[in-house]
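Structure incoming, see below.
The other protein chains are all here in position, but one chain of the complex has been omitted.
The first chain written gets the first letter, and so on, giving A and B; residue counts start at 1 in each chain.
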Amino acid sequence: MTAEIIAQGVYYQYAQDNNLALKDINFKIDKGEFVAIIGPNGSGKSTLAKLLNGIFVPTKGEIYVDGVNTASKEDIWKVRQKAGMVFQNPDNQIVATVVEEDVAFGPENLGIPPAEIRIRVREALEAVELTEYAHKAPHLLSGGQKQRVAIAGILAMKPQCIILDEPTAMLDPVGRKEVISTVKKLNREEGKTIVLITHFMDEAVQADRVFVMSNGQVVMEGTPRQVFTRVEKLKSIGLDVPQVTELSYQLRKAGIEIRPDLLTLEETVDCLCQLL
Amino acid sequence: MSIIVKNLTHVYMPGTPFESTALKDINWKIEDGEFWGLIGHTGSGKSTLIQHLNGLLKPTAGEIIIDGENLHAKSARLKEIRQKIGLVFQYPEHQLFEETVEKDVAFGPKNMGLPEDVVGKRVREAIEQVGLNYDAVKDKSPFELSGGQMRRVAIAGVLAMNPEVLILDEPTAGLDPLGRDEILEEIVALRKKRNITVILVSHSMEDIARLVDKIAVMHRGKMIKQGSSREIFRDYKGLTSIGLGIPQITELMMRLRERGKDVACDVLTVEEARAEILKALRRKGSA
Partner (left out) sequence: MREITIGQYIPGNSAVHRLDPRTKIIVTLFYMILLFLLNNFQGYVFPVAFIVLASVLSGISIKYMLKGLRPLIFIIALTFILNIFMIKGRILYEIGPLDLTYEGLYQGAFMAIRLVLLIVGTSLLTLTTSPISLTDGIEKLLSPFKKLGIPAHELAMMMTIALRFIPTLLEETDKIMKAQMARGADFESGNIIKRAKNMVPLLVPLFISAFRRADELAMAMEARCYRGGENRTRMKELKMTSLDYMTYVIFSTIVLGALISRYLW
């Protein structure tokens, strides 16, 4: 497998701030991988997201997206086309007054011929299952639907990688489910590389790999199972674990022999059934 | 302070093509000092309902009686009643507008016409109550604070009016787990200290389960269920059929029960589940 995104010794400092927002970040994300980044507010996860498609450029170090350096001025539009970005507030990223016009916005900026844009818009709306909303006004959609419009707008640019910066933070549970299942589908069926920034642990559990950030650094990295079983460490950072993981951790502390790496409801039910 | 909602119906834009019934025949009784959770989908009518409780919206039919006084009777002093029922909207930090934290929190009590020294005292109390350091933040602009701190300042702005009922619409939306827990803990502490009635609107069944005593469930403009949290969450099928869930831990215990394990299935927290499983294991060990 080849790497989609490479970060090498990345530091970032905001202009008005003396503290470093990011310190010595190093990682590789493979093509087709689904990575979740979690961390408390102010840990640098949003800053990192904005570095991944060249909205910000590292103060020190390099980031490569599909081999292109994000700091290179000539290639910046290439980077942004390759790594599309979905933001937190669904209202503040939709430009047009009609859904299909908004999805067309990216390809229009890329100078794609009109006939081709039509095809892309149709395909993108199909992928997020919003075909019947093509002619609707965005402000009449639910939060989850708006975020799917935003995802379609990115898809129409044919990126290899989609970066989502807390896309579900402002949604209700139904909207969250819609967005996460759309993201998972794009990852599985279309092979898109996904970088999902979130503070909902149940979303991070569904990724292939989880990065945990704290104070501008990646402090933990591994499969969800490896990461979430370190209950104490996560709590000390100010993060949560799924309730079943918490339960198995508590039971082990009480001296019960139970698997330490339980993550989902189903496996916990099975495991406890054998015990009881 | 008790609130009685009687046959409340609310229709938006009646007589136009946009007419829609947001609330239908709601009956709800909130006793003094109770801690309620209000759950339901987006668009189920929760926001419309809570805006009625302090007179921001007028019922199309039915009435709201607060401490025996009809909120919409001609004689009712709406402004006074509104002060007693504090309403914290979703993303309350979006309402901040003053130059300093102190001034912003003082906005409510000042509108009540309280004397300067009382306002000052209330402001200090409210800011401390939400876990902020009064002397450190009072002269800061609310806009230099972090998201979580801004939210607390906004909540303090409502607390400074000394409400007897506090209604919070999704007070933890968009916060990280730590920020969420801190705000919820402060609400619990506040309830203990001031003995006020609290209504918490939330999408997080986990938070609702571990905090409130009673739950009201809204669906399509109707209040389809009310009861103690244990009662409400026992009805897993009913809740999922309207697109709501139950806490993961409650579901876990129900699944165990379905598989014929001898455990109580109406647990609300991880601690309860732990105790319940340990008990079952001991029973098995001794058998």
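Throughout what follows, a contact is a pair of C-beta atoms (placed from the backbone, for glycine too) under 8 Å apart; a residue touches a chain by one contact, two chains touch by 3 or more.
In this text the structure is predicted, and so the values were computed from the model without any measurement.
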Item to check | Hidden-chain contact residue, picked from the options A:35, A:63 or A:157 | outcome: A:157
Checklist outcome for this item: Sole touch to the unshown chain from B:96, B:132 or B:218: residue B:96
Item to check | Hidden-chain contact residue, picked from the options B:5, B:49, B:158 or B:217 | outcome: B:158
Checklist outcome for this item: In the whole complex, of B:44, B:83 or B:229, the residue touching the missing chain would be B:83
Next on the checklist: Touching the absent chain: which residues on chain A qualify?
Outcome noted: 50, 53, 55, 77, 80-81, 84-85, 87, 89, 91-98, 100-101, 104-114, 117-118, 121, 137-139, 153-154, 157
Checklist outcome for this item: Note that chain B touches the absent chain at residues 13, 16, 18, 51, 54, 56, 79, 82-83, 86-87, 89, 92, 94-97, 107-108, 111-112, 143, 157-158, 161
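One rule holds for everything that comes next: only the chains that are shown with their structure count from here on.
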Next on the checklist: Averaging over Cα atoms per chain, report the distance between chain A and chain B in Å.
Outcome noted: 30
Next on the checklist: For the complex, give me every residue of chain B touching chain A.
Outcome noted: 41-43, 146-148, 173-179, 203, 206, 243-245, 247-249, 251-252, 255-256, 259, 261-263, 270-271, 273-274, 277-278, 280-281, 284
Next on the checklist: So in the complex, the part of chain A that touches chain B is made up of which residues?
Outcome noted: 40-42, 88, 142-143, 169-170, 172-175, 199, 201, 238-240, 242-244, 246-247, 250-251, 254, 256, 265, 268-269, 272-273, 275-276
